[in-house]
Structure formats: C-alpha cells, structure tokens
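Scroll down for the structure; my scribbles are underneath it.
Just one protein chain is left out here, and the rest sit where they should.
Our next item is chain A:
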Amino acid sequence: MTLGPPSSAVCLSLSSGPVYRAPSVTIHPTALFSILDHYLRRTDTQQRVIGTLLGTRNEGDDAVSVRTAFAVLHSETSEQVAVDMDYHRAMFDLSQRVNPKESIVGWYSTGSNLNTYSALIQNFYSQETAPYPAIHIALNTGTELGEEAGVKAYVSSPVGVFPKPENAVFVPIPITLRTNNAERSGLHLLENAPSSPVGELAQLEGTLNDVLEMLDRVLAYAQEAAAGKPADAALGRYLMRALGGGAEESGKGGFTSSLQDTLMMSYLANLVRAQAELSARLALVTGS
C-alpha cells in the first residue's frame, strides 16, 4: 500500500474496496477432521487448540484451498502466549517430504473468540505465508452450550496509526466445503457410521432408493402444485428440464451392442478366474 501510513480507515475499506479482492477459501474434509481430532486430544488446561493449515493457492484468482492441517503446541496464560515454532517448522518439513505441493496458508484455532493472542499468532503466520495474507480458520466445535458448530474464515489487516502486531482487524471471508469425488465417497461412508464398507451393488441400491425417495417428493410437490397450491415457477421449469430431457440418449441398437459387450466381459472375467484357480491348484499337484 503506497497511500501513506496505514490508517484504520484505509484498512477497513479493504474488505469492500475494489482494489483488494478477498481470497475465496475452500476447505477439504481432511483438514476439518484433523482439527476436530486435535481438539479431542487437548489437555485439560487448554481452552483452545491451534495448528497450521496446509494447502494450495491458485495464482490467478486468489483462491486458496485448505487441504490438510496439523496440530501445533501452544500455551496461553493471562500474561503471555507461546507457540512452539520449532515444532511447527519440523512438522512442515516432514509434510513437505510427502507432498511438496502443499504450502502454509494459515492457521486454525477452535472456538470462536478472537483476541489479542489471535492477532499475535496471526502476525506470526503472516510472516510464514508472505507475500500472501495468512488465513485464519476458526472452527466452532459446538460442544459449548448455546454455540452452534461451524467454520469461519478470516484474513487480517493492521489497525491503528502505528500498526502493532497485537492489533489487527479480522475481516471475515467466505468459506466453503469442497470435496472431490473420492472425498465425497468417504464422507458418505462416514455419514452412515458406524458402518462397514459395502459392495458396489449395495451402494447402487442405496443410491437408487435415495432417488426414488426424491422422485416421490417431487411427485408430491407437483401434485400439490397441480391442485392449485402456491408453487415456485422457476422450480417447476427446472424440474421440467431435468426430467424431460435425456430420454433419447441410447437407442435400441446401442443397448443391445453394449449388452453383448458387457456379457462378454463378464464371461471373460469368469473364465480367467476359473483358469487362475485351476492353475493354482495344479501347481500343488504336479510336485507330488
């Protein structure tokens, strides 16, 4: 910023000003689960736990994707805060060995109170992530009475005529949960926990039942709308488009030929397995 000494007015305009675009943050489930696990394993004296967020940045549009997190030791008393920097560095080096693409993007803490210590820690992480802003993710575990579980993300900017590390404005930025296909399957497994991984056929059955249930709901909605109850026109059009199209995708010929292919494949697979089994048994016989 070259406009002169930073004043609080300039800093506050950061959140909405056209010059600066707040990074959009996406978080993957592994990071969330690591934070929750860390919170579970805290000591009795710890009010909250903190740790480092690792992820990737998209150079073009400031999009940050938080992929994983690791715990960092810290202690907070009424007089001082201490973060184990050596530990943080050591863990980061270790994680670099496995996944060198992930860099430090910020830090997390549990609970939703931002205080002076938060500003101090944020100041430290800003040095780690420079030249990019450090992202702070506050995860509320929902274990305290009257608090709802949730995740919030912030970036900070200095405040005051003379910026000091313990003074900062935390500007909330939007955060979304992002899952790729594989992670989505894993979440599905966890949603129904405790459970055991099932075969693909059973999985298909479950999904088809979901679809059936949804069709029932849509049908009930459509019938209500047809009976004259107030309904959303946009939703109706959307349903029409979703259900009306796609009827002509595969013709009759396509069906028979792929049926033949699939049956052939199934036959082949069975044949191979039978031969393999036979071969294994024969290997036991030949010697004797």
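In the analysis below, a residue touches a chain if its C-beta (ideal position, glycine included) is under 8 Å from a C-beta of that chain, and two chains touch if they have at least 3 such contacts; residues count from 1.
Quick note on the criterion: contacts and distances are computed from a predicted model.
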Candidate names "Calcineurin-like phosphoesterase domain-containing protein", "Eukaryotic translation initiation factor 3 subunit H", "Os04g0353000 protein" or "ALA-interacting subunit"; UniProt protein name, chain not shown: "Eukaryotic translation initiation factor 3 subunit H"
Option touching the unshown chain, where A:Arg48, A:Arg67 or A:His136 are the choices: A:Arg67
Footprint left on chain A by the chain that the document does not show: 28-30, 32-34, 36-43, 67-68, 71-73, 87, 90-91, 94, 97-99, 141-143, 148-150, 177, 179-191, 193-201, 203-204, 207-208, 210-211, 217, 220-221, 224, 229-235, 243-244, 246-247, 249-250, 255, 258-259, 262-263, 265-266, 268-270, 272-273, 276-277, 279-281, 283-284, 286-288
